[in-house]
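All protein chains of the complex are present and in place, except for one that has been dropped.
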Amino acid sequence: MSVAAVHPGGIADHIHPEPQGFVRRYVFSLDHKIIGIQYIITAFVFFMLSGLLAEVIRTQLLNPNGGFVSSDTYNEVYSVHGSAMVWLVIIPLLTGGFGNLVFPLQIGARDVAFPWLNMLSFWIFPVSGLMLFASFLMGAPTAGWMEYPPVSLQGAAGTSMWCAAIFLVGVSSTMTGINFVVTILKMRAPGMTFTRMPLFCWGQFATAPLLMIATTALAAALAALFIEREFGVPFYDPTKGGSPVMWQHMFWFYSHPAVYIMILPAFGIISEVLPTFSRKPIFGYKLIAFSSMAIALAGFMVWAHHMFTSGLAPFLQLPFMILTFVIGVPTGIKIFSWTATLFGGKIHFSTAMLFALGFIGLFTLGGITGIFLAAIPFDLHVHGTYFIVAHLHYVLVGGSLMGVFAGMYYWFPKMSGRLLNETLGKWHFWLFFLGFNGTFIPMHWLGMLGMPREVATYDPQFAFWNRFESVASYLMAFSILLFFVNVLWSIRNGKRSGPNPWGGRTLEWQIPSPPHYYNFKHIPTVYGLPYDFAQPLPYKGLDEELTDSPPAVAAGAH
Amino acid sequence: MTAATLAHDAHGDVDQLYIETRELRLQGFLLFLISDCVLFSSFIFAYLYMRNSGQGWPPPGIHRLDVPFAAWNSVVLFGSGATMHYALENFKHGHWMRYMIFLLATIVLGAGFLAGQGYEYTHLIYGEHVTWAGSGIFGASFFTLTGMHGLHVFIGVCYLTVLVLQSSAGVYTRGKYFGITAGTLYWHFVDVIWVVLFSIFYLI
Partner (left out) sequence: MVEHKAQPAGLSGGFWTVTAILTALSIAAIVFWSIFPLEKYLPAAIITARQVDLLFRFMAASGSALWIFVAGYLLYFSIAFRARATDPPDAIGLQVHDNHKLEFWWTVIPALFVVLLSIVSVRIWYQVMLEPENGIVVQAIGHQFYFSFRYPQINGEVTDEMHLPRDVPVTLNLTSADVIHGFWVPAMRLKNDTVPGLVTTIKFTPIRDGRYPIICTQFCGVLHSEMDKQYLVIEEKPAFDAWFKKWQEKNAHASNALPSAGGGAVALQGGNASAGKALFAQKCSACHKVAPFSQTLVGPGLAGVLHDPSHPNLVNNQPATPQNVAGILQNGFTGSMGTMPNATANGLSRQDIANLVAFLDSLK
């Protein structure tokens, strides 16, 4: 074996035998791309379920007196909706899903550092998802995705199931985090320095430590809640000397970083889609990369902005308010850089690009209302109201979910070798855009005028706008139905994409779609940033990738 | 790429591959310890938070902890840290017999620590004033944290026992002993956690 193949800092140019048999290839696969697709499929199944729960919410709220489901069921429905969307949909899609699928290719690695651990992380995820949904059978949790004690101590048996399920997805996230950090630190192709790494990888690199560190804090909180519920060991029950506010600290110490887990990879997706479809280098590469790290770090210092009404000492609240404002600055850098990337471009409006553009507009709006919420006096008014629901859906649906859709349209050819249908895709985008804004814009003023969240019935004065939202949410559901139809249809009948349908310049586009299980015949060497459209590709050693030549070390040679 | 597939692959420079995967695994293992550390920190934070939230401390009615006993028990644990250190050093230098002796000593000391903890627990639970996990926030924190730590020690003892068996079967060579390094790191980690737990429960 040549010396060049065993390069420092990367794994040797070595290919182990191709796995044989359906089970080894597609079920208990060690291949990061298959695992990524497994994550994506599973998460989309959970997305359908929790989206249907969202439609149950909206149907209940058609009338001020509800009447579609009972109060108790309603509480179960939104609690599972919130928990599932966060832990079973967005986080797995963006980290385990797109993370696994794309970033090892982008850094020129053959796989992640610990493929076996990767498989384990994946398989924990559907199990815990089923546990979460199974809690409906024993009385699902009702206290929302935050499950504040003491009321969650009174919750039905399913609440303990919820703890166990979330604990398990947490374990899976932690393992994914460890895996990704090591992979990015150690397995980059020669020449793939940190300043040449595609921005999607930077997004994952900023997210992985959050997965690893924040999630463990949640695990502790969940373990304590579980022990308290099942064995009466007091942690949170004030009548036994515990502190309910304690839970809030531990929960938000995780869950605020978690909101960045749900957005930083989406930022990464946007940073890939924009340059590709405007045929321009991304504007301000270094600051975009750096601001992701800054956001991840600062994300650990602002958790108490969810607790301004919980009875914290007033003077402790001020630093949290100001630090939260400060997070607007690095985020702004990204927004402005993306906008500037468009300037002077040759913009192709593929569906992926439409979702990326929609992302910027809607996420900015959600981010700005986030800044409103950070201002304590205003938060004292709108905390616990539909204004919060509006903010969180603007950043999570207008942001993270739009990012996921952009990623799906962009990388679907890499997964399947076929393009998604663009006409259906455009219908999907525009109906989704309309339906989304119709559903969530009115929530801003409903909240400010007095509609609390997590209610099964509400004051009749809010009936008009609630009906309006519900109807719009059906439109959104229809648009997502189009997306699923599109995927199912295109996977068999879509146009063949070839290796690089978008003229992308990152490494994953330089190899066949779908890639071979070993990714690269030869590990390439990298000479520059991927985004210089005027330059030839900054890679060497890729000449054979699209030919029929066998990989350097013949598969199954030993 | 697991070490196993790498090790028996005919192609490539096995040592080079081993070194590279070893580095990966070392880094992964350190990251695991970091996240484990966050788990302990969360409970420690919870304990300190509740301890300082207004009420006097220690809460009345709590059986006093037996500090001297726990101190002796800690000496046992720290001693095992030292023996583990020498076990690794001796292995590196090829003193197989001494390595085995130190490793066995570590296991004995670790088990001794667990026995001591068991004795302490029995006294607290069946002693004059019952202190148990259900009896207030002190009991809850004390038993969860020391219990979690005890579990870590227990897992460590099991792992070291596996090391003994593996070493006798000749799994580790002078070039390849990541399993021993990992065990040593883990054991030291458990020691350090104990320093913190001992300070917050017995000293302050």
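Each chain carries a letter (A and B) given by its place in the written order, and its residues are counted from 1.
As a working rule, a contact is a pair of C-beta atoms (placed from the backbone, for glycine too) under 8 Å apart; a residue touches a chain by one contact, two chains touch by 3 or more.
Because the structure is a prediction, the values reported are computed rather than measured.
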Q: From the listed residues A:S29, A:S292, A:T364 or A:S513, report the one that touches the chain absent from this view.
A: A:T364
Q. Looking at A:A456, A:I480 or A:V526, which makes contact with the chain not pictured?
A. A:A456
Q: May I ask which residue of A:F44, A:F253, A:Y285 or A:W411 touches the chain that does not appear here?
A: A:Y285
Q | Residue ranges of chain A at the interface with the undisplayed chain | A | 66, 71-72, 75, 142-144, 148-151, 154, 238-241, 243-245, 278-281, 283-287, 309-311, 314, 318, 321-322, 325-326, 328-329, 332-333, 335-337, 339-340, 342-349, 357, 360-361, 364-365, 368-369, 371-372, 375-378, 380-381, 383-385, 445, 448-450, 452-459, 532-534
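By definition in this document, only the chains that are shown with their structure count from here on.
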Q | chain A-chain B separation of Cα centroids, rounded to whole Å | A | 35
**Q.** chain A partner contacts - residues on chain B that touch it in the complex
**A.** 1-2, 5-6, 8-13, 16-17, 20-21, 23-25, 27-28, 31-32, 34-36, 38-39, 41-43, 45-46, 49-50, 53, 55, 59, 133-134, 136-137, 139-140, 143-144
Q. Quick one: in the complex, what on chain A touches chain B?
A. 1, 6, 10-12, 14, 16, 110-111, 113-117, 174, 177-179, 181-182, 185-187, 212-213, 215-217, 219-221, 224, 227-228, 231-235, 240-243, 246, 249-250, 253, 553, 557-558
